[in-house]
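Only one protein chain is missing; all other protein chains are in place.
The block that comes next holds chain A.
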Amino acid sequence: MFGYYLDLAVRSLKHNKVLTLLMVLTLALGIGASITTLTVATLLSGNPLPGKSGRLFHPQIDPFPQDGYVSGQTQPPFTLTYRDAMNLLQLHRADRQALVSAATVGVTKSDGVEPIWGNGVLTTADFFPMFDSPFQFGAGWNVGDDAAHQRVVVIAGYINDQLFGGADSVGRSVRIHGHDFRIVGVLKHWAPQPRFYGAELDGHTFGDGDAVFMPLEAALDAGIGGMPGQCFGTGDQRDPRAMPCTWLGFWVELDSAEAVAHYRNLLDGYVRDQIKQGQFYRSDTALPDLTQLMHREELVPHSVKLKAGLAFGFLLVCVVNTVGLLLAKCLRRSQEIGVRRALGATRGHIFAQFMMEAALIGVAGGVLGLLFAELGLWGTRHQPAEYASLARLDPKMFLLTFVVALAASLLAGLLPSWRASGVAPASQIKAG
């Protein structure tokens, strides 16, 4: 039966080529638009560290002066001052903990050559195990290196490829702004999307991965980084370690609800102490996890979801359009249906036959829609957005394209098929 319906459907579609083409084209346009925007939206709103985002927390406290403070309503700033960051880091009360700052850096093998410019991350030892950064060669540095202000560095795979031709460069050195840094590790390609640990620090939310990772203290010694974020008070802003500015991101890994509760108490206790000492005025603290933080800081651009919504609205228009065209096509063939009914085809048979036709249009629309989606993503990749290079169709989306296409066409086929199966045999034959 299936084969027979398929044959009938192909014949019927061939019979009126223009109408068939219009239906396929309409469906394909809608599918192309919605798959393109959906790919970008899922890409950008994905989980940067699946399986771990619930265990990563971002402690926040508020060192700003009293002016304008409303207890319980004022959000603590995203970053910490160096003083508070060091105090909290040295308490060692989380399973893992790392400070993060960012700076644009130029990396070379030797002076006198135009450096490769990229994002530099200034951080502490736990960064790599905490964020599951995968290593190609070597490993991250240890807490001792942090304390000893060791000039060591972890470089990205692409920097290693460009400077050392992809060879194991552990033990060799790179020059960063006139200082030698000894390579201890080379990362594989690693670029969490969104770049949750750095987005609020330097504004780069998406991208192909950071270039180098340096110990915070060693980098500051070398005069790298330490740009003030938000400042308060009238202290000196020349020394990043002493300036009254918040500029350091702080992350902790807490493995149980109990540990989270403990850490919350610790933060409150720290702030209470600081208030007692006259250093702090504001008592609010926050400990959002990664997911909450991404939501709060709105790391995923709104326009992306907006476009996806509009595209699906457009798909709906396309489906309605296909309903209309299919209906027109079905009812034009009332005579043919009448003859088939008179020859013994049941209503169910007619229904199945027309649904088969709709499904065929769906498959064709899916193939063409895939082409449109690739075209749309190609266009997206040529946009000046930061995430542009990431816009590619993955196998899941590939499959989803056909699911959406088939669902849309079958939905569109329901009404026409139902109407077609309702055609009375006698009157149609008489009229013919």
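One rule holds for everything that comes next: a residue touches a chain if its C-beta (ideal position, glycine included) is under 8 Å from a C-beta of that chain, and two chains touch if they have at least 3 such contacts; residues count from 1.
By our rule, contacts and distances are computed from a predicted model.
Participant: As a check of understanding, state which of "2-oxoglutarate ferredoxin oxidoreductase subunit beta", "Response regulator", "Sigma-B regulation protein RsbU (Phosphoserine phosphatase)" or "ABC transporter permease" is the UniProt name of the chain not shown.
Facilitator: Missing chain, per its UniProt entry: "ABC transporter permease".
Participant: For the chain left off this view, which of A:Leu13, A:Ala199 or A:Leu327 is in contact with it?
Facilitator: Considering all chains, including the one not shown, the answer is A:Leu327.
Participant: Which one touches the absent chain: A:Met227, A:Val363 or A:Leu393?
Facilitator: Among A:Met227, A:Val363 or A:Leu393, only A:Met227 touches the chain that is not shown.
Participant: Who touches the missing chain here, A:Leu306, A:Ala342, A:Leu371 or A:Ala407?
Facilitator: Of the listed residues, the one touching the omitted chain is A:Leu306.
Participant: Taking the full complex into account, what residues of chain A touch the chain not shown?
Facilitator: 19, 22, 25-26, 29-30, 33, 67-68, 103-106, 117, 120, 177, 223-228, 231, 234-240, 302-303, 305-307, 309-311, 313-314, 316-318, 320-321, 323-325, 327-328, 331-332, 379, 383-385, 419, 431
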